[in-house]
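Handing you this structure, nothing more for now.
Moving on to chain A:
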Amino acid sequence: MNMEYILETRGLVKEFKGFTAVAGVDLKVRRGSIHALIGPNGAGKTTVFNLLTKFLEPTRGAIVYRGQDITWRRPAQVARMGLVRSFQISAVFPHLSVRDNVRVALQRASGKSFHFWRSERSLDGLNDRVMALLDEVDLRSFADVVTVELPYGRKRALELATTLAVDPELLLLDEPTSGMGHEDVGRVTELIRRVAQQRTVLMVEHNLSLVANLSDRITVLQHGSVLAEGSYAEISSNPQVMEAYMGNAA
Partner candidate 1 sequence: AQSGKMSDGVVKIGVQTDLSGIYSDLAGQGSVLAAKMAAEDFGGKVNGVPIEVIAGDTQNKPDVASNMARRWFDEDKVDMIVDLPGSAAALAAVKVAKEKNRIAMVSSGGTTRLTNEDCTDRTVHWAYDTYALANGTARAVTQQGGDTWFFITPDYAFGHSMEKDASEAIKAAGGKVLGSVRHPFPGSDFSTYLLQAQSSGAKVIGLANAASDMMTTIKQANEFGISPKQRLASMIVMITDIHAMGLKTAQGLLSTDGFYWDLNDETRAWSKRFFERHKRMPTMIQAGVYSATLHYLKSIKAAGTDEAGAVMAKIKATPVNDFFAKNGKVRADGRMVHDMLLTQVKSPAESKYPWDYYKVLKVIPGDQAYMPVSKSVCPLNKK
Partner candidate 2 sequence: MFEWLGISQQALFGQLLVGLINGAFYATLSLGLAVIFGLLNIVNFAHGAQYMMGAFVAWMGLNYLGIDYWWSLILAPLAVGLVGILLELTLLRRLYKLDHLYGLLLTFGLALIIEGGFRQAYGISGERYDIPEALNGAFNLGFMFLPKYRGWVVAASLIVCLLTWLVIERTKLGAYLRAGTENPKLLQAFGVNVPVMVTLTYGLGAALAAFGGVLAAPIFQVNAVMGSNILIIVFAVVVIGGLGSIIGSIVTGIALGLIEGLTKVFYPEGSSVVIFVIMAIVLIVRPAGLFGKEK
Partner candidate 3 sequence: MTFDRTRLGFIALVAAGLVAPYLIYPVFLMKGLCFALFACAFNLLLGYTGLLSFGHAAFFGSAAYLSGHVIKELGVPPEVGILIGTLLGLGLGLIFGSLAIRRQGIYFAMITLALAQMVFFLCLQIKETGGEDGLQGIPRGRLFGAIDLSDTLTMYYFVLAVFLIGFFFIYRVVHSPFGQVLKAIRENEPRAISLGYDTDRFKLIAFVLSAGLSGLAGATKALVFQLASLTDVHWQMSGEVVLMALVGGVGTIYGPLAGAFIIVTMQNYLSGFGSWVTIIMGCVFVACVLLFRKGVVGELSGLLTRR
């Protein structure tokens, strides 16, 4: 088992009818790092995410997580192994309260989820953890609100709290700050930094300042393959990346 890299892909390919969205990606994510995946629109970032979390099956190639080949596992299995994602479009349980959103996630580890004969009060022991997690994303005061009624940015925060609740080892974040106002972006940046202290984070993000701020290492995708890889400084001075992605920004 390779302790250095928590996740590796080898020659990952995904073809849709006559169109290759991911064309042989070799990605290595170092344990404990914050790794960013950037690239122009349609480069295949979300597709790579979907492959990693098994929402799509690869056409070719292998995915190795913690030294195990997970290429053909099912999505829920992968999630239980600690590889958890957030979605590009916000994913919450809209008609549950904020508290229940987090509790449902926490509940999985409790092993009681198939207990249809027990009262839900058997889950009360989780409430402190729930509130602690809500505190982390500043949602304590919203605990009893039905989630649909939250503003967009708060939903993203909630989603993050839910993701943290399942205690992931490798966190996949797809555009975690999209649709957020400045104040939220700042808060989420901090949050990701804090979260990453005990975990590995792989994220897709178009907000360059966030990428610059947070990531240890960056992989740039274009047309489904890796264009460049390196630290922010290396990437941002790479003329190919400038042309394909950053333009004259940064």
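Note that in this section contacts are C-beta pairs under 8 Å (C-beta built on N, C-alpha and C of every residue); 3 or more make two chains touch, one makes a residue touch a chain; residues count from 1.
Regarding candidate selection, all candidates are chains of the complex that A comes from, given by their letters.
Here the structure is a predicted model, which is why all the values come from computation and not from measurement.
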Please find, within this complex, the candidate from 1, 2 or 3 that touches chain A. 3
So, in the complex, the side of chain A touching candidate 3 is made of residues 53, 55, 74-77, 79-80, 84-85, 87, 91-96, 100, 103-105, 107-108, 110, 112-120, 122-123, 162-163, 166
